[in-house]
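Some notes on the structure that comes next.
Here the complex is missing a single protein chain, while all its other protein chains stay put.
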Amino acid sequence: TLGATALAAGAARAAESAPPGSVHYDVPEDPTKEQGRPLLADGGYGTRSQFETEVRSKANNPTDLTSWTFTPLAAQIGNLTPSGLHFERHHGGIPTIDPARHELVVHGMVGTAKKFSVADLKRMPSVTRKHFIECSGNTLTEWAKPTAKNVQVTHGLLSTSEWTGVLFSTLAREVGLKEAALWVLAEGADAAVMTRSVPLEKLLSDGMIAYGQNGEALRPEQGYPLRLLLPGYEGNTHIKWLRRLQVSDRPFMTREETSKYTDLMPDGRAKLFTLQMGAKSVITFPSADMMLPKPGLYEIKGIAWSGRGRVQSVEVSTDAGKTWRPANIENVAEPMCTVRFNCPWAWDGQAATLQSRCVDETGYVQPTREELVRLRGLNSVYHYNAIQSWAVAADGGVSNVHA
Amino acid sequence: TLGATALAAGAARAAESAPPGSVHYDVPEDPTKEQGRPLLADGGYGTRSQFETEVRSKANNPTDLTSWTFTPLAAQIGNLTPSGLHFERHHGGIPTIDPARHELVVHGMVGTAKKFSVADLKRMPSVTRKHFIECSGNTLTEWAKPTAKNVQVTHGLLSTSEWTGVLFSTLAREVGLKEAALWVLAEGADAAVMTRSVPLEKLLSDGMIAYGQNGEALRPEQGYPLRLLLPGYEGNTHIKWLRRLQVSDRPFMTREETSKYTDLMPDGRAKLFTLQMGAKSVITFPSADMMLPKPGLYEIKGIAWSGRGRVQSVEVSTDAGKTWRPANIENVAEPMCTVRFNCPWAWDGQAATLQSRCVDETGYVQPTREELVRLRGLNSVYHYNAIQSWAVAADGGVSNVHA
Amino acid sequence: ETLEVGAPASDQDLARYFAIQPDGEGLPPGSGTVSAGAKVYGERCAACHGDKLQGVPAAGGAPLVGGRGTLSSAKPVKTVESYWPYASTLYDFVWRAMPFDQPGSLSPDEVYAVTAYVLAKGGVIPEDATLDASSLPKVEMPNAKGFYDGRGPDLPLYNAGR
Partner (left out) sequence: ETLEVGAPASDQDLARYFAIQPDGEGLPPGSGTVSAGAKVYGERCAACHGDKLQGVPAAGGAPLVGGRGTLSSAKPVKTVESYWPYASTLYDFVWRAMPFDQPGSLSPDEVYAVTAYVLAKGGVIPEDATLDASSLPKVEMPNAKGFYDGRGPDLPLYNAGR
């Protein structure tokens, strides 16, 4: 349970309830007329305000040991996901790993097979980069008809963090790569012993063995103490609890890259290794399940991203895609990282359909749902990155629609 | 105490202790042979690993109601400070504020005095920017002789976050500024009713009313629900629990800008409004209180920042400043934001003195202690930004020295 | 010039790991028959995947057989039988992750056997088959030719909608 000091403080307040991640404190009538609480009553690691209630929500799956949770995107402020709200996907539960007993082994088509402790990795040259991770199953309920009730469920398998770790290229120099090497198997230390084959070229370009997330160690749900980071690649490849990298001249064809994470086309054949996430965006305000109180000036806000580079521009439509206006980008665009966008909108009280569209620096334009279905049919499951439509009714109610 | 779900989980484990901010889970012998814990056992807001122990430490002051805590910089990974480890300074304790009852009033030399609810501010155009905040008292123990025992205490009044909020310039347009306006008083809603006068020019250039920190609402210790953000200015001016902005044609000469936060020069006169933080850097590994196990190759790591713009370059010396080598910058430099740097070092087992030196994009060079003392004497208290020296002894012990 | 970080990994260090490739590389010694597999399946798998390998939705256990000919239909049914391109994947996955509630608890012989049982129930191999490191990679899966490398973007999306 929460550390000793907080525990003691907590006991005295056990009767009070507070949202997850927070501690209850009495609210003074006038905070300028009463001393506040002293320093370090929290034991030295702070908690969020008791007035903040957003949480990850879980998918309705038969077992919570192989399932996922959604980031509450509508409540997210800024461009980083708080670590405690990062989306989750595990196939055998969250393991508890003692970093002192954890190793990363690199072997296969290498000069010298080597093992690295977490401490070894921490004393190597490091890089710090901000990237999103998106599950390629994000938005998969929306192919045939609008299904999910809000943006947490339509798009919440997306989170952004600052990641710190060692580039794979740095490790590669330590072990030496054999000439014919082309693929690398990455393996996790969880109950699923999760495995994916990754093109060596990707690993050498920007693959990272991450041990840091948002300034501290990875969170347990995100792979503590080590995870693979493959900027812009589908989330399943960012192997968590990483324990092994096996270099080979061919892919391994694991269950997660054949039975799952392959994209079935209308002709009955399926695409292997659809690894990069397409350009995508979504309006988070206003979005489904919200209510606009009255006509007037609103600030449309949202998130855009691409697995292929920087977001170049975002456009917003309030008439179901007939006309588009450029949105403001709130923060500096970084490669394979989300941006926040916003755009003023004077709502006249008539029904309207809101959309956003992302173009990335390679020129890839986020498709409409029609285009996407024309290209892929209705059964490819993964990589749904079509333009999302939210309908605003005359009464201000917002809902998930296909425009 | 921690939300309902976590509370229940916590009760069952009350006997186990875990560091602040974490929850204890049993460690399996082999995590691949046992299912992990299910999703959302944390109530939907995650906690850090039970193996992570770093905490804010507090200064030894007579009362914890006006005091400060230090960020554990040596343990920080990457370029962001986890919100729970952000340094603190309060003058009347941490108030608990219900955002539904909090307002920001803007008045004085304006066209129309206005009040804004937190919800009002959240529906205005926003910006998201990464900035450090440094207390101008950071490193104040080091003027005359090396005093603090480690880098948490020498430099830990420094933290970096992604901040989201409304630019002051956006608010200014709502209220209208009178022609002769030059200064703005910012006031907090804590027991100290903290006040500082800020040049209007600064507020109009990049001053922000922040409501977001690292993707979620501000933490209570950081001013929940609103704080002023003045990129690169001394921390005391970033008024927390912000409730009021009063526009004037002259500064107010509050206690915090006369009795405190003025810099006494050797001639007995003192500088008012030394607001910008100078270029500064510090090596966090190896740093005082550490022990290098044996001679060999090490990766020197540290942090550099400037209140006047981007960090341009960082150099490292291992011979007390006789020779300098360029360091690698780990992340993209942003204005008034920290960068992480690193530099390989082959330690031969001889005594060595490690230093780092920052140059910012304006050409300002971080001074030696001698230069700083020559310019300011020994009694100016604030804005100590001299080059820090760590001595590595032949036995590997690292200590805080003046070179 | 390396950083001199990390230690050599010995054969013993590597012995606890495996990954089976389509050509059989990585398969351990041992073997298993369909009938031995029936016993393993009944005891260790049926509760979650069903007596008839039809799946048990409440347990999260997918159907393992059926679905041939459905892949280009409106309702494709993807199982080991109908969809998986390589038998090696079944061996690899069951050995690492099944039974779901006792991962990594099966011996190589048990995995050969239950793999043989699943493939026989799917009509992929005969009921009297024995699988081992040499026979398993030779199994031809019904949908072996159903996959192609899908790397790279959908090209029509470049400059679409402009």
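Here the chain labels run A, B and C in written order, and each chain numbers its own residues starting at 1.
Just so it is clear, a residue touches a chain if its C-beta (ideal position, glycine included) is under 8 Å from a C-beta of that chain, and two chains touch if they have at least 3 such contacts.
Only a predicted model underlies this, so the values are computations on that prediction, with no experimental measurement involved.
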Touch partners, limited to displayed chains, of the chain removed from view: A, B
Residue in contact with the excluded chain [from B:195, B:328 or B:353]: B:195
Residue in contact with the excluded chain [from B:165, B:278 or B:335]: B:278
Residue of B:258, B:323 or B:350 touching the missing chain in the full complex: B:258
Sole residue of B:27, B:100 or B:113 that reaches the chain not shown, by the stated touch rule: B:113
Touching residues on chain A - with respect to the absent chain: 30, 32-35, 296-297, 344
Chain B, residues in touch with the chain not shown (by the definition above): 61-63, 65-66, 91-92, 105-107, 112-117, 120-121, 123-125, 170, 173-175, 185, 187, 191-193, 195, 199, 244, 246, 248, 250, 252-255, 258-259, 262-264, 266-276, 278, 308, 357, 362-368, 371, 375-376, 378-379
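Keep this in mind: only the chains that are shown with their structure count from here on.
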CA centroid of chain A to CA centroid of chain B, Å: 27
In chain A, residues with contacts to at least two other chains: 63, 65, 92, 123-125, 191, 193
Two or more partner chains touched - positions in chain C: 3, 5, 96, 100, 103-104
